[in-house]
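A single protein chain has been omitted from the complex, and every remaining protein chain is retained in its original position.
Entry: subunit A
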Amino acid sequence: MAASPAYGEEKGGSSSLGEPEYGHDPASGGIFSSDYKRHDDLKEMLDSNKDSLKLEAMKRIVAMIARGKNASDLFPAVVKNVACKNIEVKKLVYVYLVRYAEEQQDLALLSISTFQRGLKDPNQLIRASALRVLSSIRVPIIVPIMMLAIKEAASDMSPYVRKTAAHAIPKLYSLDSDQKDQLIEVIEKLLADKTTLVAGSVVMAFEEVCPERIDLIHKNYRKLCNLLIDVEEWGQVVIINMLTRYARTQFLSPNQNESLLEENTEKAFYGSEEEDTKDAKAEAASMAKRKPYVMDPDHRLLLRNTKPLLQSRNAAVVMAVAQLYFHLAPKAEVGVIAKALVRLLRSHSEVQYVVLQNVATMSIKRRGMFEPYLKSFYIRSTDPTQIKILKLEVLTNLANETNISTILREFQTYIRSMDKDFVAATIQAIGRCATNIGKVRDTCLNGLVQLLSNRDELVVAESVVVIKKLLQMQPAQHSEIIKHMAKLTDNIQVPMARASILWLIGEYCEHVPKIAPDVLRKMAKSFTNEEDIVKLQVINLAAKLYLTNSKQSKLLTQYVLNLAKYDQNYDIRDRARFIRQLIVPTEKSGALNKYAKKLFLAQKPAPILESSFKDRDHFQLGSLSHLLNAKAVGYQELPDWPDEAPDPSVRNVEVPEWTKCTSREKRKEKVEKPFYSDSEGESGPTESADSEPESGSEENGSSSSSGSSSSGTEEEDEEEEEEDSGEQSEDKEEEEEEEEEEKRPKRKDKEGSHKAVLRTAGSPSEEEEEEGAKKSKKKALQGRKGRAETSSEASTSESSSSGSDSGSEAEAKQRKAPPSSKASSKEISLLDLDDFTPPPPQPIPSSSIISTSLVTDLEGLTLTDTSLTPTLLSPAFSAVKTYELLHRMAGEGLAVEYCFSRRPFPSDPHMVAVQIQISNNTDTEVKNLRVNEPKPLSGMRIQEFPEIEHLAPGDTATVVMGIDFCDSTQAANFQLCTHTRQFYVSIQPPVGELMAPVFMSENEFKKEQGKLMGMSEITEKLTLPEKCRSDHTIVQQVTSAANVGRVPCGASNEYRFAAKTVTSGSLVLITLERREGSSAQLTINSEKMVIGTMLVKDIIQALTQ
């Protein structure tokens, strides 16, 4: 080891205790006696009762291990210290133990009892580290102990210990594969764990122990998808890779109809991007002549939940998602990964190397995906050669008729580079472009011919080789080039190039009849000094010339063959003999001789220049096997899509009965609200009652400090991300509650889907139709599974694609419909839904009988402490109060009133919907009624209503516009225009209209309230008047004053309401507590203090009026 002396010197330089001696050791390393002495010294130190000496000794021992020196003879001395109190000594002993236990099995057993004691420690971290070391000791005798420890740890109440158990599984498996069956049981149990901490590790264990047991995943599939975003980075990679394989076995190919559609030009007309649209449309139009492809919602779930991870900082995660999309997503959606992959090109060069390999493979199959990023693959002079060559590969793959000129210009620059390997690769790339794109073949060829006069021999040689390949495609037209190349034989020395030229001249000697014999003459002269490949080509040339032009070349051929006959290389001797027999007619040569010309001058197919990355995608992208283009040990094949989808219901999770969970402790645990992850708080089934005080406080701390903002905003996000929220909230809610939950959301789903259908009816756009249908269907399915969905969400989804006038008009109509008619329209919607998408495998129980309030009441009755997300409720109370926008007199006969419809504004959830009623009291028709020049204050936004073209005298029109008040009560000013006049009007919202009701449980309410204390809390006493003491009136008054939702409440003298502001999504919590007699206390918690203060006033006014 050459490093040692240097190392020693440097070590000696840093003078800390005990190191000088150690520093000198390596110098005397060759002498055994001193070695022995040194260890004696260490043993002494280890035996002393001073921790500092022990530590010093251990440090030196670890340093030895680090350099790869053998320290195994110290084992007995070290192992004694396994129970040492000093934590660093202990850790270093562990390091030593893990390293040498395998070699000193008997002695290692001495330490086992210490770890067994550690496994019972009350502190979870000690339990975990004991298990970690125990499982790392590779001593077969302790397998049963390990097995027991793992099993126990898998049911530990601490997720961290369970995670360690998951880590221990592969260790045990590699020690004793006979334990597989038992280990699979443990894996199965841990897979059911609901914490993000465990998820990554257990999937890793699954991959190592039983990757073939795909059936274990079914029940956990949805959970894994939902947890994914909160799992730590490394776990994400493993899970995503595993799920890719899973999805390949369980779902149908989203691109299976691709080919079918491409044949059908009529359908292809709509653009190949809209794969799904086409499917749905075909279905709608003809009720499907063939079976249409409908993506399994679980398949969609996976795609959706992995997408955000493209923005991870971890390149491995990004790559994992990219390969998942490449292998699983519909063609139209794969494009999203390109941007993220291009971003990785800014990373370390090793990352670039791997990413470019994958991009090269992808760019062959899906060229369009990377075309917009063409320039990102331009080569920098500072790139390492291997990166340059890969970039070149990608550029070549991306070349097509439209961008070829740009690429060729770029290539021209590269040819002048000083990096010769790179230049050679560029020339080959040009050759490939020329073969692939006929248009530029001549240009490329000319360019390459110019390169033949390059100063650099390597460049010339490479050009010759490439030109040879190109010429093979159309030799007749290029005899000039061949002549030119013939001249090169005088100068060019690179064997490959010489050989290529000779082959070319031989092959096309008819095109250059005068030159060919001369070349042969020259070559015959220098034959003995040539390289082997050149010699072979000289023989070839001679043979071909002999056949075509024997008069001039007969003697030369004889001469060459004679030279070859005595060559040192047996290949050349063989070739010469063989050729002589073939071409020179003798009495022995017989029939073959006649065919010599056919044999030698047969038409040869032009070589196909193709990428070495072609078809590499049969390896899972991002894998080691893909990179090496060879199957690596332990590589799991990516299965082909199944022809028939396996039963999707295997992934359904049974809902446990909600009554099961009654123990107080359990409830307490569940209060630990998750932070980012939705599931953290949910303890696994194995969680026992005695929750650890330490971790409890930690979790509480984190959740409370996460603050109102996080919960408030997350909630809002849900509103925005129509699709995600369903899934996310699922985790937050307790499974136990799902039964009730199920009913409420379902009703809304139908509403949502009904809207979608309605809109569709009015909308001619196929795309929207599809969108709506897809979403409504998804909702129906989700609803069936008991996921919380909200009406606001439904309308958000609807709005995400809306924008057409007809669409919003339809919505407006829908809005106008009185609430009583909802029931009937729901029925219709259900039917429509079924028409629109194939009936889901399970019937939807119709349960719209239960009213919203009843559901909320039931919610409050459940015994569990839910951590359900506050979801948006539909308004509990429809506002009736109308305000005047334009008086009849001021408006010259045009009267405009507005009211707050308290419905979410469809196209933008941050807007308050304002319903405007315009009546024409003049005797002429009013035309072109519209909003003009809104001048909102900063931040405020106004979504105008569609222009009303005509309003007949006496008629009334109702339209809806959306205003984002930015959570302020500032008026929104705008002009209302008719064809003749303009009116300046302004809408000032009462503070109660700036919010939308949310649903939350009592506990959740309390928790949120706990976060909004201090400055955010406003309390006011009031006296309730006589008429306003009944429950009903109070609720009515509060809900009329503000757009809030009622929160169930255990106490009879308390009323709670919750809402969140429309723009920022800040929570507004209202508590009204009745005291004795008529006094009451009103408390409002909101981080928006202004809103809180104003709201207090409004509510008191409403209650005491």
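Descriptive notes on the structure:
By our rule, contacts are C-beta pairs under 8 Å (C-beta built on N, C-alpha and C of every residue); 3 or more make two chains touch, one makes a residue touch a chain; residues count from 1.
Basically, contacts and distances are computed from a predicted model.
Comparing "Exostosin-like 1", "Integrator complex subunit 4", "Autophagy-related protein 101" or "AP-3 complex subunit mu-1" against the UniProt entry of the hidden chain yields the protein name "AP-3 complex subunit mu-1". If you put the hidden chain back, the residue from A:171, A:544 or A:651 that touches it is A:171.
Annotation: of A:209, A:560 or A:583, A:209 touches the absent chain (contact as defined above). Checked against the hidden chain, the listed residues A:86, A:443 or A:1104 yield one contact partner: A:86. Touch with the chain omitted from the figure is made, among A:313, A:551, A:604 or A:1032, by A:313.
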